[in-house]
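The structure follows.
Note that one protein chain of the assembly has been removed; the remaining protein chains are unaltered in position.
And then chain A:
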Amino acid sequence: MSDLSTRVNSARLPDYVGKTVRLACKPLQRSADLVTVQAADGGEVMVQLLRDVDIDASSYIEVVGKVMDATTVKMMSVIHLGPDLDMKLVNDTIELIHDPRFYTRMFT
């Protein structure tokens, strides 16, 4: 389905190359059009920024974007999630989403 934007961590990215994903993460380092983020499982991912987008470095963000390769996501939009987010909970939830018992039945 084209409307799908599956929630992923860095370990799941290689399975989604060419697809749209949602990546909850914490911004680590920003350059002009690239930001390095830490995904829910602790892995680092490069995010190609939209032009003129504002990233609040102290806030967790959810990047909706297209997976370019196993470690790069091209941002389509971004949602600020605020300064408090339990990343372990997020990662546990992501792993459950990808659990074969639930994935095709509830999340695709």
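The working rule: a residue touches a chain if its C-beta (ideal position, glycine included) is under 8 Å from a C-beta of that chain, and two chains touch if they have at least 3 such contacts; residues count from 1.
The rule is short, and it goes like this: contacts and distances are computed from a predicted model.
Q: I notice the complex is incomplete. Of the names "Trafficking protein particle complex subunit", "Mitochondrial ribosomal protein of the large subunit", "Sm-like protein LSM2" or "Replication protein A, subunit RPA32", which is the UniProt protein name for the chain that's not shown?
A: "Replication protein A, subunit RPA32"
Q: From the list A:Val17, A:Ala70 or A:Leu96, which touches the chain that is not on show?
A: Reading the full complex, the residue touching the unseen chain is A:Leu96.
Q: Touching the hidden chain in the full complex, which residues of chain A are there? Just list them.
A: 1, 3-7, 22, 24, 60, 62, 77, 79, 81-82, 84-86, 89-90, 93, 96-97, 102, 105-108
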